[in-house]
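One protein chain is absent from this view; the other protein chains keep their places.
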Amino acid sequence: MKKNRGAKVALAVLAVAGLALGTLSPANAATRSTVVIVDSNTFTSLNPSQPDHNLVLNGNVAYLSSMGFAYYNNKVDYVRNTAFGTYKITKRTASEFKVKYTVNKGVKWSDGTPITGVDLLLSHILSSNDYSIAAGLGDPASDTLQSFDSLGYNGAYNELIKDVSIASDRMSVVLTYKKFFPDWELYGPGPSPVHTLMALANGEKKLGTYPHNVALKSKFLTAYQSKDTATLKKIAKVWSDAYDITTVDSKTNPLLLVGNGPYLVSSIVKDQTVTMKLNPNYNSGPATSGIETVVFKTIPDSTAAAQALANKEVDVYEAIATADSVAALNKIGSAVNVDGFAISSYEHVEVRSGSAQGVKDKYTGPFAGYSQQAKDLRTAFLLAYPRQEIIDKIVKPVNPKAVVMNSLQYFPGETAYKKMVADSGAEKFTEGTQAQRTAAALALVKKYYPNAGTTGVKIKMLWGQPSNPRRAAEAALVKAEEAKAGFDVDITPTQGWSAFLEDNKYDVQFYAWSKTAVTQSGNYGSYKSTESQTGYENATVDEIVSSLETDVLTPAQIYAKYVAVEKILIADAVSIPIFQWPGVVAYNSDLKGMDPAPLSPTVLWNVWDWHF
Amino acid sequence: MFAYIMRRIGTLGVILLGSSFLLYNLAAISGDPIGELKISQDPRAKQQIIALTRELQLNIPPPFRYFLWLRGVLGIFVGKLDLGSTRTGESVGTAILSAIPTTLRLVFTASILAMVLGISVGIVTALRQYSKFDYSMTFVSFLLFSLPIFWVAVLLKQFMAIQFNNWLDKPTISLGALVIIGVVIGLIVASIAGGARRKSYSIFSAVALSTMVVLWILQKINWFLEPGFGPIFFFIASIGIAFGVTQLSVGINNKSALRSSITMAVVGLVFYYPTKWAFKLSNQTLVLLAMAALTLLSAVLVSLFFAKIDKIAIIRTSILTGIFMGLIRLLDQLMSTWPRFISTDAINYRPVPTVGQANSLLEPGDYWVTTLDLLMHLILPTVALTAISFAGYIRFARGTMLEVLNQDYIRTARAKGLSERTVIMRHAFRNTLIPLSTIIVVDFAGIIGGAIITEKVFGWKGMGTLFNMAINSFDLNLLMGVFFLTGTLSLMANLVADLLYSALDPRIRTGSGA
Partner (left out) sequence: MNENNSVEGDSAEISLIERETQGLSQSQIVRKRFFRHRGAMVSIFVLTSIIGLVYSALDAKYFGVRIPGWWKYSIEDLPELTLGQCKDGLVGCPTLSVVPNFLGGNGVHLGDHPFGQDDIGRDYLALVMRGAQRSLMVTFIIGAIAGVIGTVVGAISGFYRGWIDAILMRFTDFIITVPTIIIGSVIGFHFGNLGVAFLAFYLGLFGWTGLSRLVRGEFLTLREREFVDAARVAGATNRRIIFKHILPNAVGIIIVSVTLLMSGAILLETALSYLGFGVVAPDVSLGSLISQYQESFTTRPWLFWYPGLFIIVIALSINFIGDGLRDAFDPRQRRRLTRKDRDRAKLGSKTGVQK
């Protein structure tokens, strides 16, 4: 009876097969032209230059949709983008410094409108406090909000800029600064489609015609030059509000999507995906190599991202580098390439020596002050800090070539690194074996605390987040090794740890610094007494760093100053680096041209070279 | 009663006021909203700190800032609810409004499934207390209940998505796998069916064997790439449904009910090809509504034709049959969309996704492809959520059912000589639902709060994600917005549960006196 039913089912199924309509088209391996990139953030705005929206994904989308005069490559060179335009110093005296930025003839916005010098002027409005005040747009230094909610105010540009003028052919602008300053290249103007801003300010809903756009540009120039508060305020409103959209579809005002980068936003599904399509009028930068569509897909969970990659739902995933994530990605097989690369971020430890400026109570822990005792104890703590072990156990599984980092400025592998380590005296913390160093540390501690061998000196260490297993492992290693050197380290983690960086409760803290740009003052800014969160005070360091920030120096001078700072920091034993963070990118092995850069936007920087 | 409800709603307001004040101040001191920026080396971080301090009004002490927030909320009475804005300047109201549908889509199906499955399995285990089935279901449900969801998610993605998609590349089942699948399914069915040892063996071997044969045939005819029922199997399934529904609803002995159900199946077969044509029309929402209406109408007409007495019960039976048949027909339609779906560029023969809510690369326009895509994205999270949450329902349903079965009125019903089906379905089952209904109401309110972890591992952005984001980035307005919704809803649900309880169980005097 039952078996009969089986037969019936089989018959039925055969019948169904006979009746099934439609034939299956064979799987044709069409050349792919779509890249799906994982991002852990959600998209919040097309304009990442606002304080609220300075987020990674917004920045990446903006990177693809606009091209300026230069960008960082994977060797951390600031590469000039000659396809877009050129810039050169035209005057350099003690009291004046002029740079001329010229846009190439023929470069176009995606709506076909030519890009001109007028499009470079908005940068000035967005960065100069003086212009903002003079044009009646509010004082960015005050607590009330100025009209343009821009991140650019109050910086080095603002302090030094005197004037911005446009040439008569309207293809170039000249920036006049009060004096030469080291990082001037980073402050060059970027293009903004001012005609669309004007159109949006007028309430227009569709792309304008060519003559209309040219007319709008002229109107903007007039408004800029005459500091027409009413018009500028209308533009400011558009600039600060209209671009904050999280959904883009056929109903979205196309004026918002105009750009000059290789890829432009074509649709956004809120909190899920940002789809960008090749800009048909793109001629502002290096030619693209065959990718038609770039999709950013929001996946906050790292395991989920790795599995999505394995399931071929995504093509590129910049992973959080842990031993397991890398091993898991490697295990996916030949369909996925896993490449390690260096990122401009390093783990370091800071030892408190006093109270940070503005903190009312006084730091009185064992490391307080600059007496021989305090210095010895700090030195002992850093000597016993098990950096090699941390690297062996935590970093090497991800990057087998990882080494202990010994300079706060240079990464291992950079040309100047070896010389710097030799000159700064950082070898003090790597000499001998860890056991020898720890023994030396114990001897130092015992000078002041004879009983340290049995009851250790109590130290409280700040680190976070509590849920980060890699940091927890680091802390456990530190606790174990420091115990042998006479320190009893309390490594209980702290929820919301970054709020406690200036808190005197903590004697030591370790976390990562990350670089966002290459500047002359390097990574030493945070050791100025006005900036130091661990209360470090040293007049010489203050002086050298200030000089680095403002003076015109030769490379040799700069290097000498770097060495001087590091020497002092090492002598005072207030901070040592631990390791450079490894970056890992996993991507569809059919995708070619991937070559990540250390600085943001890391993997994306050469998206124009990608192809299948 | 009305006065009681009004009083309850009044106190509800007072409670919300109190707990929102408490929560606001607690949350305000639970972290530093600008802490992250303090360790940034970005020269622009200072500008960001200034901007955030201004926008979040951080210079106003929290107890006073609360009243600013409250003013916005009280705007609800003049139709202008303002929940403030998030750290990224988005309106909290908008954020929540866009998260609710996501959460509902994610959790609604799973909860319904968990309830239906849990309650039915729970009732069966109660009827077969201490049987093999009881023990094994108890074991399985506790096992599933004990699994952390992110673990379940990882496993599901690995086996149901990645490996399934890989398999689909060349969908053949090896002989070994065929045997294992057959044996496993046979064991499951045999343990559910229960009965004497000999009967178990024959059920097991029949089921195992037929499973193997069917799977073998399916793979031979490439069914996994071109699935579908076709009219014949649709008709066979409909007849099966007609018998099953009739048995459960009024008993197979009710000839007019059986006749009308079977007639429904025949009607379904007649309409098989017309519906195929209708599914190609442009406005599918309208088409589906029309079909639903037609199904109901024909069910009523058919029943009226056959029914002589007890019309309502027969109409109910036919309608149920019609609904199940409709679902099968929809499934068939989705299956026939399958080849078209998996061969699109966006899907590229990997139909089961591991993450996200929809495939944004899919060309819009084809209603069935889009629907299938949405459903495929729902599968894994739904299975995961259902698996971990239905254990609770099994336990409660089993416990309540056991209690009810021991009541005097069940004994009376049996003594009257009512059939076992009537006793179970009409007396025991209904009374079991009373306490369960109140649990369900409260649970439903709870699910709006979202499933934080599920949403995270499956990349959905619903209420759970909002809550998690709010806590991790110390986004006070967002947190309070989420609280405002979930708090109000859970209080309302408790109120409804109380009213329901006293309405359903006449023995209880709720406290209109309270």
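Here the chain labels run A and B in written order, and each chain numbers its own residues starting at 1.
Criterion: contacts are C-beta pairs under 8 Å (C-beta built on N, C-alpha and C of every residue); 3 or more make two chains touch, one makes a residue touch a chain.
The shown structure was predicted, so the numbers you read here are calculated from the model rather than taken from an experiment.
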Among A:Pro182, A:Pro254 or A:Gly496, which one is in touch with the chain left out?
A:Gly496
Going by the contact rule already stated, which one of A:Leu216, A:Ala475, A:Val508 or A:Leu599 would touch the omitted chain in the full complex?
A:Ala475
Check the options B:Val73, B:Ala95, B:Ala114 or B:Leu127 and report the residue that touches the missing chain.
B:Leu127
Among the options B:Gly93, B:Gly244 or B:Gly399, which residue touches the chain absent from this view?
B:Gly399
Touch with the missing chain holds, among B:Ser19, B:Thr172 or B:Asn253, for B:Ser19
Residues in chain B touching the chain absent from view
11-12, 15-16, 18-19, 22-23, 26-27, 29-31, 127-131, 135, 138-139, 142-143, 145-151, 154, 158, 194-195, 392, 395-396, 399, 402-403, 406, 414, 420, 424, 435, 438-439, 442, 452-453, 467-468, 471-472, 479, 483, 486-487, 490-491, 494, 497, 501, 505, 507-511, 513-514
To test your reading of the contact rule: which positions on chain A touch the chain that is missing from view?
302-303, 306, 322-325, 327-328, 331, 389, 393-394, 397, 465-467, 469-470, 472-473, 475-477, 479-480, 491-496, 499
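Simple rule for what comes next: only the chains that are shown with their structure count from here on.
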Averaging only over C-alpha atoms, locate the centres of chain A and chain B and give their separation in whole Å.
42
Within the complex, chain B is touched by chain A residues 2-3, 5-6, 8-10, 12-22, 24-25, 27, 30, 34, 36, 42, 44-45, 51-55, 140, 143-145, 149, 151-156, 244, 246, 267, 269-273, 275, 293, 295, 297-301, 303-305, 307-308, 310-313, 495-499, 501-502, 511, 513-516, 523, 525-526, 533
So, in the complex, the side of chain B touching chain A is made of residues 30-32, 35-36, 38-39, 41-44, 46-48, 50-52, 54-55, 87-90, 98, 150, 153-154, 157-158, 161-162, 165, 202-203, 206-207, 209-210, 213-214, 217-218, 221-223, 225-226, 228-233, 236, 336, 339-340, 343, 345, 348-350, 352-358, 360-361, 456-459, 461, 465, 474
